[in-house]
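Removed from the display is one protein chain of the complex; every other protein chain stays in position.
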Amino acid sequence: MPLTPEQLQDIQNARANPQPTLRAVSPGMEQHLYEAKPVLDHGFVRVIDYMGDDSAIVQAARVSYGAGTKHVSNDEGLIRYLMRHWHSTPFEMCEIKLHVKLPVFVARQWIRHRTANVNEYSARYSILDREFYIPRVEDLAAQSVVNNQGRGEALTGEEAERVLRYLKDDAGRAYDHYEEMISDEGQQGLARELARMNLPANIYTQWYWKVDLHNLFHFLRLRADSHAQYEIRVYADAICEMVKDWVPAAYGAFEDYRMGGVQLSGKGVEVLKRRLAGEAVTQETSGMSKGEWREFEGVFG
Amino acid sequence: MPLTPEQLQDIQNARANPQPTLRAVSPGMEQHLYEAKPVLDHGFVRVIDYMGDDSAIVQAARVSYGAGTKHVSNDEGLIRYLMRHWHSTPFEMCEIKLHVKLPVFVARQWIRHRTANVNEYSARYSILDREFYIPRVEDLAAQSVVNNQGRGEALTGEEAERVLRYLKDDAGRAYDHYEEMISDEGQQGLARELARMNLPANIYTQWYWKVDLHNLFHFLRLRADSHAQYEIRVYADAICEMVKDWVPAAYGAFEDYRMGGVQLSGKGVEVLKRRLAGEAVTQETSGMSKGEWREFEGVFG
Amino acid sequence: MPLTPEQLQDIQNARANPQPTLRAVSPGMEQHLYEAKPVLDHGFVRVIDYMGDDSAIVQAARVSYGAGTKHVSNDEGLIRYLMRHWHSTPFEMCEIKLHVKLPVFVARQWIRHRTANVNEYSARYSILDREFYIPRVEDLAAQSVVNNQGRGEALTGEEAERVLRYLKDDAGRAYDHYEEMISDEGQQGLARELARMNLPANIYTQWYWKVDLHNLFHFLRLRADSHAQYEIRVYADAICEMVKDWVPAAYGAFEDYRMGGVQLSGKGVEVLKRRLAGEAVTQETSGMSKGEWREFEGVFG
Partner (left out) sequence: MPLTPEQLQDIQNARANPQPTLRAVSPGMEQHLYEAKPVLDHGFVRVIDYMGDDSAIVQAARVSYGAGTKHVSNDEGLIRYLMRHWHSTPFEMCEIKLHVKLPVFVARQWIRHRTANVNEYSARYSILDREFYIPRVEDLAAQSVVNNQGRGEALTGEEAERVLRYLKDDAGRAYDHYEEMISDEGQQGLARELARMNLPANIYTQWYWKVDLHNLFHFLRLRADSHAQYEIRVYADAICEMVKDWVPAAYGAFEDYRMGGVQLSGKGVEVLKRRLAGEAVTQETSGMSKGEWREFEGVFG
């Protein structure tokens, strides 16, 4: 259960008091504000604030392109045009601020997206909570035998049990020792900034994360992708649900051009043209490497 | 007069329809929304949107520092502490979006601040308006004789008149020719992206500019400074007035620590200690260069 | 002729004195160092410094992926894999520093690429040279009648002559007045930071521009593209020639996957699958807008 009664009370209070504003308001996003969407066993994502909506993207584009945007019949068409042609700046005109609770090993992947603002809970100043990510049995995936970074089938039986026992016992013991080391009862107590080094990477941390829509889409493209690690993908998926309600037209274009799209190389374009012209192309005659051909066939058969 | 009747009508409409939101609202900033503050002869700045307020800064800091922030008695004290100790991330949690109309030579300085989002009116797509910055007589400053980038006294008499005549005539002629070149009446018409090259740097452009509060403060520190060029300083001053109403506590701390503050070198600290101990220190015995000593004396006498 | 005798002498001196280094050296790039490649009528690009080579990309990737990179048979294959899968960080491990002389209206497009370091010649401090970009007759393109930002055929006859006359005369007169205004002979002289506002956008400026290879590729993808304005594309083309010699494997992958590649939407993938299965698909049955269909047909017929 990720939220304390105090936190739930705070959310209820924040949601009870709408105030008038002259700014752009996204009704779909107002529904999500402050609500914590549970992710994994103790994590969550919640929207703290947002700026702009679909119209703000269009408005910014029309500043840039002036009369040049008039021929596009409507806002959705213009947004799709901008996405198709990699016009990034109008999407940067929307911004979102999230409160996320997540395991440290997920946070370490997430923070690699540099064009964002972050305030993370500091284990130098404060004491971490006793909360660890312990996967469900069905998520205890084996190492893939074909892909160094992939997952295979879920472990079963005794092997799965042993993994869960290790994860739970080691985390519990590490936290017991953490508490014991920082305790100032009958002793000096080790500095927090040192004691935390004993804690494993499945402990939960939390942060505020603020990012513009263009960079958020970049994050989602990589992290909601089927090759992303499951434990960060579930966060990306939860964010997708919010973005869909916040900027429906932009999200629709993102789904079509980025998530559902494919980047073809020059060689790939040539192969498709030859196949459309009736030629049977093989890897050997394609000019592609085996790896590239395998990926190409994965899409076009 | 920078705004057209249509623009004024748009502003009036936007301001007539407050909507309820659950987000943080800054009453001081709501007063400014959409209102164009005139700057120079045809320019303006107006707030299109904002995210967060003083409380949002405090809230983000408390996520980071947890219980570590409890000992600071109040929000303003915490904000001052954060500013004094160069904690930048909590200030990044506020964001502002401005619509600015400004001469191109000012835009060229402004754009050097890279950590911001921009949509500028495109002279490739669209036709620029016939609007040029022509300084007031009292702003026709002479080149400083002591400082390569500085200004001296204002020009007077015939010299001032000639400057104004040149600026007006050359701009007008350049624009006449611009119009004539792109005209498609009785001719093909030169591409806009080429014709614009004839226009001088005092023509007005406009853009949407979105930036977080930390980077905005950095911009204001450099551009509201007395050494900044007058024509960008007036924009920075206009923005300062808005920020003061948006995040009063943060702006107060910024004024005290950044605008009113001084960066002392190690040598400067030593000299002050010696002078406080009663010693008469000269440039020769200070270890400072002449330039540094002059600046030091400019502050402390 | 863009370079003064002094500059040519400097280049000759710099090239005359190779020094030993333990760093990675790219023999192909050493050939280009300091040599100014002429661009447009008075512009140039020259390499001032570089860091890394193809091996540096591979080396960085192997730090990240460790044993995971061993199965890729060779460096070129790994570089192609990284490019295909949008792994950007290994390409960021190479850096280049260029000295560029370019018209101001080109500089204004260029500077929008924010992830780079820039030192531009300052017209506040210093006096600009009397050098303006005047297009060749064959580059005096008409405004496209089908595309707001495009170019049509070149102007001819009297129309072309008039354009050239305007561009030359207006630039010359503006510069005469600039010189007259800043002159301190028999008068005070207007501040340089003000006088420059009279100068048109085809005057030349110059800067040092430093960027990592990943962001340079992004720049080249947009600016060496056939839709980019001709006057910036020629700079991008000149840089491509250097990059090809600097990091041949990375440049080859960039050409295949970025310059020669195509981004397909989900709808585009579906249409191709249907066509490969023998179905005749029209715009009406494609689910694409007219604009998207036109672009799709432009590639696949």
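Residue numbering begins at 1 within each chain, and the chains themselves are lettered A, B and C in the order written.
By our rule, contacts are C-beta pairs under 8 Å (C-beta built on N, C-alpha and C of every residue); 3 or more make two chains touch, one makes a residue touch a chain.
What you are looking at is a predicted structure, and each value in this text was computed from that prediction instead of being measured.
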Shown chains that the omitted chain touches within the full complex: A, B, C
Per the touch definition above, residue among C:45, C:60 or C:249 touching the missing chain: C:60
Option from A:181, A:240 or A:269 whose C-beta touches the chain left out: A:181
Given B:38, B:77, B:152 or B:248, the one touching the chain that is not displayed: B:77
Hidden partner chain, residues of chain B it touches: 65, 67-68, 71-72, 77, 80-81, 84, 86, 148-149, 222, 255-257, 259-269, 272-273, 275-276, 289, 291-292, 295, 299-301
Contact footprint on chain C, counting only the chain that is left out: 14-15, 17-25, 30, 33-34, 49-52, 56, 59-61, 63-68, 89-90, 92-93, 95, 97, 99, 117-122, 125-127, 206-208, 210, 212
Where the unshown chain meets chain A, residue by residue: 103-105, 108, 111-112, 114-115, 118, 122-126, 133, 135, 140-144, 148-153, 155, 159, 162-163, 166-167, 170-171, 173-174, 177, 180-182, 184, 187-194, 196-202, 229
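Operating definition for what follows: only the chains that are shown with their structure count from here on.
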Residue-number overlap at the chain A/chain C interface, same or different (half cut): same
Between chain B and chain A, distance of the C-alpha-averaged centres to the nearest whole Å: 35
Cα-centroid distance, chain A relative to chain C, in whole angstrom: 33
Multi-chain contact residues (two or more partners), chain C: 148-149
